[in-house]
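Worksheet for the structure shown next.
Right after this comes chain A.
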Amino acid sequence: MVPVTFFLALAAILFCIGLYGVLTRRHLVIVLVCIELMLNSVNINLVAFSAIGPFANITGQVFTLFVITVAAAEAAVGLAILIALYRNRNSIDVIKHDLLRW
Partner candidate 1 sequence: MIQNAWLIPVFPLIAFLILLFFGRFLKEKASYVGIAALALSFIVSVLVLFERIGGETYKFVIEWITFGESAITMGYEVTALNAMMLIVVTLVSLVVHIFSREYMHDDNRIHVFYSYLGLFSFSMLGLVLAPNVLQLFIFWELVGLCSFLLVGFWYFKPEAAAAAKKAFLTTRIGDVGLLLGLVILFNQTGSFDYGVIYAAVENGLINDTLITATALLIFLGAVGKSAQFPLHVWLPDAMEGPTPVSALIHAATMVAAGVYLVGVMYPLFLASSTAMTVVAYTGAITAFFAATMALVMTDIKRVLAYSTISQLGFMILALGTAGYVAGLFHLMTHAFFKALLFLGAGSVIFAVHHRQDIRDMGGLWSKMKITSVTFLIGALAIAGVFPLAGFWSKEEILASALLNGDGFLFAIALITAFMTAFYMFRLFFKTFTGEYRGGDHDDPHADDPQVDAYGAADVAEADNPRDDSMDKEAHVPPAEDHDHHHSPEENSGFMTLPLIVLASLAVVAGLVNLPFMGHPLEGFLTEGLNLGAQPHGALWLAILSLVVAGSGIALAWAMYYKGAIAEDFFAKKAPGVHNLLLNKYYLDEIYTAVFVRPTVAIGRFFWEMDKSIVDGIVNLIGRSTSSTGRSFGRRHNGQLQTYGLVSILGGIVVIALAFVLRGYFG
Partner candidate 2 sequence: MMGNLLTWLVFVPLIGAALILTIPRENVNVIRSLAAIVSGSALVLSLIIWGGFDRGVSGMQFETVAPWFDIGFLQINYEIGIDGLSMPLLVLTTIVTTLSIFASFSIVKRVKEFYVWTLVLLTGMLGVFVALDMFLFFLFFELTLIPMFFLIGIWGGKMREYASFKFLIYTGLGSAIMFITFIAMFVKGAEAMNFQETSFSMIRLAEIYANPANPEVLTGALKGGLFLALFVAFAIKLPVFPFHTWLPNAHVEAPTAASMILAGVLLKMGGYGLIRVGFGVLPDQAARFATLIAILGVINIIYGALLALVQTDLKSLVAYSSISHMGIVLLGVASFTTAGMQGAIFQLVSHGFISALLFFMVGAIYERTKTRTISELGGLSKSVPILAGFMLAAAMASVGLPGLSGFVSELLAFIGIFGASADLIPAAYTIGVIGAIGIILTAAYLLWAMQRTTFGPMKEKYVGLPDARPMEYVPMVGLLVLSIAIGVYPHLLSDVINTTVIDIVSKIGG
């Protein structure tokens, strides 16, 4: 049996890769993709705990479902914003969009 810690480690790795992607990539789509990746790593944790965690029960998986719905909604809205941004600023470089400041 694969011990839970392996899954947790994998999830951590994926999460950090996603985080690095969000912080550094300049292409907005990639940033959104990396966010999805981070959410995914959370799901791995949830499912891992629900399946082979210390108090294994179904709630982990139910939560994964919720996370997925949120992720989907977030992706949709993210892309909509991306498109609107592109149309107004005709650029999807993260650095260009710095209007929200003091």
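List of remarks:
Heads up, the rule we're going with is that contacts are C-beta pairs under 8 Å (C-beta built on N, C-alpha and C of every residue); 3 or more make two chains touch, one makes a residue touch a chain; residues count from 1.
How were these picked? Simply put, all candidates are chains of the complex that A comes from, given by their letters.
It should be emphasised that the depicted structure is a prediction, and the values quoted were computed from it without experimental measurement.
Which member of 1 or 2 touches chain A in this complex comes down to candidate 1. Residues 19, 22-24, 94-95, 97-102 of chain A touch candidate 1 in their complex.
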